Each structure stands twice: as structure tokens, then as C-alpha cells.
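Of the protein chains in this complex, one is absent; all others appear in place.
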Amino acid sequence: MSLVEAALVTIVAASTPLLLAAIGELVVERSGVLNLGVEGMMVMGAVAGFAAAYTVGSATLGIVAAVVTGIAMSLLFAFLTQILAANQVATGLALTLFGLGLSGLVGEPFTGLPGVKLERIEIPLLSDLPIVGSAFFAQDVLVYASFILTIATAFVLSRTKTGLVIRAVGINHHSAHALGYKVIAVRCACIAFGGACAGLAGAHLSLAYTTQWIESMTAGRGWIALALVVFATWVPGRVLVGAYLFGAVWIMGLYAQGLGAGIPPQLLSSLPYLATIVALVLISGDRILAKANTPACLGQAFVPDR
Amino acid sequence: MISDDSDSQASNSTPKPSPEPGLESAPPAADGEAPPDYLLEANGITKTFGDFTANDDVSLRLRKGEIHALLGENGAGKSTLVKIIYGSLQPDAGSLHWRGKQVRVPSPAVARDLGIGMVFQHFSLFDALTVVENIALVMTGRFDPESLSGRIEQVSAQYGLSLDPFARVADLSVGERQRIEIVRCLLQSPSLLIMDEPTSVLTPQEADRLFITLRQLAAGGCAVLYISHRLEEVKALCHRATVLRHGQVVAQVDARRETAASLARLMVGSDVHRITGGTGSPLEETMIAVRDLDLPANGPFGISLHRISLAVRAGEVVAIAGVAGNGQSELFEALSGERLVKHNEAIALAGTDCGIDGISARRRLGAAFVPEERLGHSAAPTFTLAENMLLTRHGCDSEMVARGGFVDQRYAQRISERVMQRFDVRSGGHLNPPAGALSGGNLQKFVIGRELDRQPKAIVINQPTWGVDAGAAALIRQALIDMARAGAAVLAISQDLDEIFAIADKVAVISRGELSALLPIGDVDRERIGLLMAGEHETRPFDAPGTIDKTNDVNDMKKGSERDAAHP
Partner (left out) sequence: MRLILEKRPERSRWMPFLSPLLAIGLTLVVGGILFAARGLDPLHALYVYFVEPVTTWWSIEELIVKTAPLVLIGVGLAICFKANIWNIGAEGQLTAGAIAGAAIPILLPGWESPMVLPLMILCGIAGGIAWAAIPAFFRHRFGASEILTSLMLVYVALYLLDWLVRGPWRDPHGYNFPHSVSFESWQLLPTLGDGRVHAGALIALLVVFTLFIMMSKTLKGFEIRISGEAPKASGFGGFSRPRTLWFCFILAGGLAGLAGICEVAGPIGQLQPSISPGYGFTAIIVAFLGRLNPVGVLLAGIALGISYLGGEAAQIELTGVSDKTARVFQGMLLFFILACDTLILYRLRWIGTGLATTTPKRGQA
């Protein structure tokens, strides 16, 4: 395997959790909800996935556990923000703080244990392609899932009635309500989808990217996923590109550390966070681009008259 | 003193305490079986929100092919009733019969299935979506833009309502947006079309065009439930009218046999207040001057202002007419200083150029401002009236804030109580309630009183009586006229032509960000204003709303020479 190939394989691995979490959050935000709890749902997915896989010995069961946990966390958020009309920013923060705390507690007995690795599935013929073969066609099921989810999300949002309703609810919840759409139900469903995606992202971290549980192992990836959605101006295809850009930055930092070029490793480790800030500033500075797809009701609570 | 009921010399009055109106030819709906010639029958509808009863035992009957007006003041319960019929709200008590059978309408989708369509006052449209996407949201079945756009074109051609299916709503005019709503209903071939205040956003000519469509529909057998508080158009268009007051039906009448005055009495419950003023004799001094004002659009849905010039002298009331969304808010914000303009001399208040000064500096010049939106703009809903007093007076009333930035809360409270007393602000006994607890009319009296109490030299007010009950509206209009007669300059931006004819000395019309010349009110009629609303005076090409920069150099040169002329 050449150096380029090896780098590509690691970039795909580093990008997948970002892509999964960001696609989920994109759908949530398109429905007009800002869930800042991605980091908390992701880290809970990671610990649940690891614990289940370790206990039962099956990575598949780990994935299931991670998804269920992600959904459970997201429904907590949905209950507070949709049923009780609590502030979304504050509730999202609470979800992240709670998730980081609870995962630390739950994961304590699993720290340092060898985990179960998610198997790679080689796609015949395609996996033998030079350079891209091993990176894209001999990967674990979650990598494939991330691509399928991205394509499916793009299709559903732009081509189907379901996607139209999700967008409509995010653009103007009063109008959607007046036409008879159940704004809160639509949003709860989207929030749950976001939770499932964040759970998958966490599972990829603890079952594929590394095969161990480390406290707070998400290391801000949930927040970067949130930034990615803004950076991608709420377009699924651009989320894909953005996730791979950030994955590449992450891996570049690691490679540069390995080369030991005299650059402080801490600076290289800061790169993804600095890159996030730069990306946000660049995209937000362009008002027209930033405003074009912003769901107009993003972050606003909806309480119907009864 | 005449009682509520005896002054309705209409065919049928409503004797209290029995709330069931004795209606012409309407047999009592004894056992849930209505005669089949009624398309829709609503019986004893009651709906409360908390302690407020929006509909109190309301009954309504509609025949096929009938245009039926639902009349009432703001807050009389019209919107609540139609939302119940359309399934957006559920009644606490009462029943609905459709074609003689009792029905439950748990959601708008069910209403649409029955054949009920609704055009909302504040449209239920999605700015960022296309016309076809907006319409697909109410259609059942798969989302197929191609075949749907074909049907849209077919229906819009049939009724002469031209529409581009793939245009984005954000890029369309208010009239075009209403067309989307109507076409959206027509696509489902409804038997009943509900229209909630449809003409409030149209020019008189557009409204005439709408009436033709509605008559065409009625002739085809479709019933129309037409909500309005504009009496002339109800008389012109509708067959029958049901009048609501304080949530109750007070009369059901033959609209064509009533006069506007008799309908008004039914609606308000007493004689409508008359405003006295006579024509003003303006003084020489120009208090509000706008010279060649250009302002770029604020965001993708905004309107850009183009070469607006205007002068309001002390002692006169000038009105700016126009359909909503044609640059009124932008003009207001430029005048108030919430948005600063590039050239200082583009705006002068009380004789001082102040285009680059903020709102507090402009207030110190003696100007006062009242924006359109009461809750959240002119007042903060969760803050008390005394705090809202502080909001606009901290910068121009030296007694409000002591040294060190400490607020004199007692002083603010005192002024607030003075305003409440002078402008008859009723708050149910609370001395200092949060602004959000007041009714629309009382809050509007408060925010206008707050400014007039300062005795400003110039006041700019956007939609002075929008959504306000008749009593408060009369009081506010009288206060504005008195203000002008006492020597202040009043600039009122209003969509309401009745209001403009009642208070203004001169009128100008704004459309797509351009202002017509100022005309004495005696020289214009509704038709003339309607033509101007439709953009007769505009200079910019129709499809280029944002192209003002090309002419900037010319403007600047011209501005220079005009400034010299203004200050010789």
C-alpha cells in the first residue's frame, strides 16, 4: 500500500464520523431546529456502541446500541424543546454536558479494554482499483452507510414530498401549521434522525476509527459537525465535501506530527479547531451565500394555538 | 343612549340573553339534521383561549353559490371562526354540518377533502420555495413538479390569474402571492372558499380584479366566505353578511340592502366616532425633509428605496399610501435612524441634517417615531410600561437617567401613568403592567401617547391604527390631527385609504421603493391613488429592483444642486 493510499484510508476513516453527524444535523436544522447536543449524542453513541460490542462480542450489536442511545438522547432534547418549548441553544448545551458526563461514568469500567473492531467489507472488483480502491471500497459498513445516507438525504430533501414538508416546516412553521402539518411531530422525527446519525458517528469512533473507549473521545467532533452544516450552507453534497476537507486536515496534523518537523504537536492538534473557525468566518462573511439556504425558523420554538 | 341591538335596524336583531340569532328562514337545528340547501352550517360554536372567549355560541349558515361576508372589528372573533371551519382550531363546543351531515374537521387536510379552501390574510406561503412547491404542499399524492405545473398553468389561465410555477415566492409581489393562494385552492375545485381580509394587501384595481374572479366562482356554484371590515366592498360584493362583535353574532343581514353606516353601527355597536379637524394651514418651516434618499435593500427579501424626496411642514399631516411591503418599513427606518443613510443631508428633521445620526440624536432634535409593529418593535412585551417609557426617552429626557447611569424608576412610572391617563390606556386596573398584557388598541394608544407626551416638533408614524379597534383608532387619529394643529409636522404611513382621507392634508404614494409627488388630499380620489399604488410614477425597470448604483453619480450631482436650492 502506497503512502497516498494509506493516507486516503485514514482520511476516509477520520471523515466518516463528521459526515454522519453533520448529515443528521443538516436534516434537523432544515426542519428549523438547532440541536447543539451533537457532541453529547455522539459521545453517548460511542460509549454505548463500545460497551455493547464488548459485552456481547458483536460489532453489529454495538452499532444498534449506539443508534438506540443516540435516538434516546435526541428524544430528551425533543421533549424539552418541542413539547416544553425550552430554549434550543441552552437545551443543546445541556445535552452535550450531560452526554459527556454520563458517558464518562458509564464508560469508566471499559476504559483501556480492547474493543471489537468493525470488519471491513471488500466490494469485489472495485476494491482492487488503484489508489481509491482500498480507501473507498474496502471499508467498514459505516463508511458505506455515510455515503448512502448523504445521497438519500439529498434525494429526499429535494425530490420528495417528505423532504418538501421538512423544508417547509423549517422555513415557516406558522404557515405549515396553518396548512395542517404537524410541525412538532415533523421536527421530533427529524431530531430523532439526527440522534440516530450522531449515534452512528459515535459508533464509528469507538468501533472502527479506534477500537477502544477513551473518555470524551469525540474531542469536539460534534461541534465541528455543527460548523460543517453552516459551512455547507445546508446542502448535503457540500457537507460531504466539507467533511472530507476537515478529515484531511485532521490526518494532516497527525502525519506532520509523525514526521516531527519541529512543529509543536499541540499546534498541529489545534489545526481542526482553527480550520473550523476560519471556515465559519469565510462562509459567514459571504452574506448572500450564508443566507440563501438558512432555514428561516432555525432555533425558534413553535407553540401552536389550541 | 341606544342599546346594542335596537340600533341595528337590520332585518334581524339579536335579543339577549338568548344567543341563538333568529335568522331569516333558518329552522332551528333541532336534531342535527339541517335542510340540504345549506352547504355549511355552524351551530353554537364556542372557543376560548385561557380566560378569553373568542367565539361565544356563534352560528353561521352558507348556501351554494353565495358570497357571504363575515364582518367584525379586529378581535371580534372572525379569524377564530374560520380557522375552526378550516380545521386549524378545534371548537370547545358546537357542531359543523356540511351538505346537511354533521362533520368533524380535525385538520385542514380533512377540510380540503370536504371541499373547503382558504386564502389566509397573512399568507401561508414559504418564501424560499417555488410556486409549484408551495402548491404541492396542499396536494395529496406524490410530489411531481412537472405534471403539477401543467395543472397550475391550466387553472391560472381559466381564471385569468397568471403565475409562473417555477418562480420563487420571495421574488413575487404581494398580489402575485395572493394569486398563488387562490390557485392553490382552485386546484382542488372547492365548494367553499374562505378569504380572510383579501383586499388589505391589494390596490383598488387589483381588488376589482379579485372581485371578478370571486363572482365568476360564485356563479359556478362555489360559496365564498368573505372576511372583511371594509364596508363598501362588502356592500358591493356580498349577498349576505353575518356580523360578529365581541365573539358573538349580533346580526345576519342582506348586505345589499344595508348602508355602509348601518353596517358600521352593527360592527362597532354604537355610532362611529367622528374626527374633527378641518384643513390645516401649514406654517413655513419644514420639519421633515427627505432629499433624494437612496437606500439599498436589506437582505434578499428587502426593498431598496430610490430617490425619495418629501417635505412635511409644521402644522400639516402628510400621509404616505401604498400596498404593504413596498418600502414603507425601509423608509420608516431611514427616517427614524434605525438604519443610517450614506449622505447626511438626505434626511433633515426640525431643520437639521441628520442622515448619519442615530435614533437618539434624532429624538433630541425634537422628532418622535412610532413603528408599525407594536410588540417587539415599539414596545418590549415582557417589560413594564414604565420600562417601555424609558426605552424611547432615556436619551432625550435628562430626568430619566441620573448621573452614573442610574435610572429614575419613579419618574418613569410617573410619566407612564400620566400618558395612560391622558390617552385613556386601559390596563384592567394594573398601574404598571407588562406591555404584552395590553390589548392592541390600548398598547397603540400608549406608544403613541409616549411620543406625543414629549410634544415633538415632528412625528413619523407607520400604520397608526393597524389592527386597532374603532374607538382607539378614532382617538389616535384625533390626537394626530390635534398635534398637527398645535404646530407639529405629522408624517403618517398608512395602508388604510379611509384613514388617509380622514386625517391627511397631503398624500404621496409609495410603490416598489419609489415615492410619488405630494398631492393635496382634495385633488385625489381612490382611483388616482390606486394607479399610483400600481406604480404609475415608477422610474425603474420592472425586473431590476436592486439596480440603483448606476445612477449614483448623477444623484450625487443632483443632490448637491438641490441642497443649494433648499438652503439658499
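Order of writing sets the chain letters: A and B. Residues in each chain are counted from 1.
Keep this in mind: a residue touches a chain if its C-beta (ideal position, glycine included) is under 8 Å from a C-beta of that chain, and two chains touch if they have at least 3 such contacts.
Computed from a predicted structure; not experimentally measured.
Interface note: of B:D92, B:D254 or B:D353, the residue touching the hidden chain in the full complex is B:D92.
The residue touching the chain not shown here, chosen from B:A311, B:A324 or B:V401, is B:V401. Note on the undisplayed chain: of the listed residues B:I135, B:A379 or B:V507, the one touching it is B:A379.
Note that of A:L100, A:A138 or A:L254, the residue touching the chain absent from this view is A:L100. Mapped onto chain A, contacts with the missing chain fall at residues 36, 76, 80, 83-87, 89-91, 93-94, 97-102, 104-105, 108, 219-220, 223, 226-227, 230, 264, 266-267, 269-270, 273-274, 276-277, 280-281, 284-285, 287, 290, 303, 306.
With the whole complex as reference, residues 46, 48, 50-54, 56, 75-76, 91-93, 246-247, 336, 338, 358-360, 363, 369, 371, 373, 376-383, 387, 390-392, 394-395, 401, 404-407, 433-434, 436-437, 439, 469 of chain B touch the missing chain.
Here is the rule we use: only the chains that are shown with their structure count from here on.
Work out the mean CA point of chain A and of chain B, and you get 45 Å between them. Residue ranges on chain B touching chain A, taken from their complex, read 49, 87-90, 107-109, 111-112, 120, 122-129, 133, 136-138, 142-143, 299-300. Across the complex, chain A meets chain B through its residues 159-161, 164-165, 167-168, 171-172, 174-181, 287-288, 291-293, 296, 305-306.
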